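Only a single protein chain was left out; the remaining protein chains are all shown in position.
Chain naming follows the written order as A, B and C, and within any one chain the residues start at number 1.
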Amino acid sequence: MEEIVTRSDVDVELIQSHSSDESVAWSARVSTMGEQAQSDGHENAGLINFLMKNRHGTPFEHSFFTFRVTAPIFVFREFMRHRIGWSYNEESGRYKELDPVFYIPDRDRPLVQVGKAGHYEFVEGTNTQHYISIAGMKRTYETAYEAYKEMLDIGVAKEVARSVLPVATYSTMYASCNARSLMSLLSLRTKRNMTTFPSYPQREIEMVAEKMEVYLEAAMPMTYDTFCNNGRVSP
Amino acid sequence: MEEIVTRSDVDVELIQSHSSDESVAWSARVSTMGEQAQSDGHENAGLINFLMKNRHGTPFEHSFFTFRVTAPIFVFREFMRHRIGWSYNEESGRYKELDPVFYIPDRDRPLVQVGKAGHYEFVEGTNTQHYISIAGMKRTYETAYEAYKEMLDIGVAKEVARSVLPVATYSTMYASCNARSLMSLLSLRTKRNMTTFPSYPQREIEMVAEKMEVYLEAAMPMTYDTFCNNGRVSP
Amino acid sequence: MEEIVTRSDVDVELIQSHSSDESVAWSARVSTMGEQAQSDGHENAGLINFLMKNRHGTPFEHSFFTFRVTAPIFVFREFMRHRIGWSYNEESGRYKELDPVFYIPDRDRPLVQVGKAGHYEFVEGTNTQHYISIAGMKRTYETAYEAYKEMLDIGVAKEVARSVLPVATYSTMYASCNARSLMSLLSLRTKRNMTTFPSYPQREIEMVAEKMEVYLEAAMPMTYDTFCNNGRVSP
Partner (left out) sequence: MEEIVTRSDVDVELIQSHSSDESVAWSARVSTMGEQAQSDGHENAGLINFLMKNRHGTPFEHSFFTFRVTAPIFVFREFMRHRIGWSYNEESGRYKELDPVFYIPDRDRPLVQVGKAGHYEFVEGTNTQHYISIAGMKRTYETAYEAYKEMLDIGVAKEVARSVLPVATYSTMYASCNARSLMSLLSLRTKRNMTTFPSYPQREIEMVAEKMEVYLEAAMPMTYDTFCNNGRVSP
């Protein structure tokens, strides 16, 4: 048996950033002040709240974050549906031998879905459900990785051999965005009470989103507060 | 053992389209003719060739294709990196129990990669390479689908259970585009001699691209010819 | 004096379209039905309302409209800020001698703005305000077009001579979009009571948007109704 590694978490690290609440303010003020619209001592909080509440989105685009994300492929599949204001480069199964690292839910991950499509809620699984799931997953991951390595060993191309690898396989990407596209992701990929529009993300992509949210709050606290206070609607 | 189905091909069907060479011509002519720029008896071939050769891309955007594509997940992973001018809706492993249909290479699929990264060439595999690969794939697919069904049977949510499914699992999507975004895909995802820029796509996404190419040629023959005659560079 | 033409209206004509409520339904159903998600006798209204209300936007993208729009340049300046899901080709002052057609407000166009930035309301102008405005506009348009023609007559390039032309000059463009990007425009460029988010568009771009709205209603009546009934928020 190949030695495999299992994980239940995700990594999100901010690699580079150039972001500030001031950039929202001076880019908005160019509308009314033209060339004079520079960062100054103006009170920005009221302006940023006005922009967020009324969905004037473009001033939130003059900001920049690059994250390195390590997460299962099924998370990346959802993530890359975000097309606008996002740039991606990901580890490639065509060019790199993939490592034997696979996702398993930890004991706290709710396993059972109740309710109907579009309004799913998740509740805790039983011990039996948890252990049967973990066992089935590990058995599959070992079988898959053994087949993968066997194909590589006899000279089959990586892009063919990877067919067997499960969507639970961990991958790594660099993802760049601006504050507007980041809030769009947060709006759709986190579940919070009392938002203007409800979202029911899969827990694993929400874990990635929550880690990104911490960086947004740190870099642009006024923007972040007004986002939360106005129903978490991306402007 | 669960009964599984293996396939080596992909399905691409044109579901709806509104595309013509005339739309390229009248949208380009609005530059020089304004309101009078309508579809008329003008000679369009020369104009379309000029636009393609000089990379005036926007006139190729007033066209519309929707395809239904059935292909392995690893193909969809590459496909959805095309962000601009493409719209997607795909079968969801969160909402639907996925069918036990998986990709295996047929005997003709070159299995061995020679050369260095960025300039890979593929050559035929041996019988041994082929049969060991097929055996390892089938064994993995059966193990994975058995684990998947077992989790579903005991009440685990589909979105958790699908973790075990391989990237070889078939999925279906609707994908809409215009002629410009379609040519961008063809430029990057087909390998042809004598193109202005070389591309080294994985064979399986090239199979999807080749089927789309037939529809482009049928709907917009002048556009297609000038694309091929000018190095297959997307305008 | 050059003979000039003044107008107070805009033209919007639907040139080509491939749009239906069914396309929303079958592209959404692929999530849960996979390959079987085709247009059938299903009840679509409830599904479309669910998608609109919960802001599942992508199923509204598999649709296509091309409009020919004739309107003043200051309208086109605002219109082309819509980047996503819109394709444009416009009459060019570099390649075509522009016609002497210019915008003037008709007597009903509210001329006076009250309230503060971000919450402007417009009220009717007096006869004096109207007639002084019209006179100043006509005087400027004549002066500008005379200078334009004089430069052209002595051999100055069109792209230089057009510098003098006012933003009231009429231009023509082809603009293509899908139902989602069209609803985004309508949401921002029409002013209606009781919408979820308020918009304060300039009246002249609203006139363009209102004419497009009629075509959306005709082509996709369920989509249109649910858009209006859910606060006119683009999904």
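Quick note on the criterion: contacts are C-beta pairs under 8 Å (C-beta built on N, C-alpha and C of every residue); 3 or more make two chains touch, one makes a residue touch a chain.
In this text the structure is predicted, and so the values were computed from the model without any measurement.
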item	value
Residue among C:Thr32, C:Asn49, C:Thr140 or C:Ser199 touching the omitted chain	C:Thr140
Option touching the unshown chain, where A:Ser27, A:Asn49 or A:Asn230 are the choices	A:Ser27
Absent-chain contact - pick from A:Ile4, A:Ala45 or A:Met173	A:Met173
On subunit A, residues whose C-beta touches the chain left out of the figure	16-18, 23, 26-28, 30-35, 37, 58-59, 61-62, 64, 66, 68, 70, 87-92, 95-96, 98-99, 171-174, 176, 178
Residues of subunit C (touch criterion as defined above) contacting the omitted chain	72-74, 76-77, 80-81, 83-84, 86, 88, 93-95, 102-105, 109, 111-113, 117, 120, 122, 125, 128-129, 132-133, 136-137, 139-141, 143-144, 146-148, 150-151, 154-169, 202
Subunit B residues touching the omitted chain (full complex)	32, 50, 54-55, 58, 81, 84, 117-118, 196-198
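We take it that only the chains that are shown with their structure count from here on.
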item	value
Interface composition of copies subunit A and subunit C: same or different, split at half	same
Angle, in degrees to the nearest 5, of the Cα rotation that carries subunit A onto subunit B	180
Mean-CA-position distance for subunit C and subunit A (Å)	34
Residue list for subunit A, restricted to those that touch at least two other chains	81, 84, 117
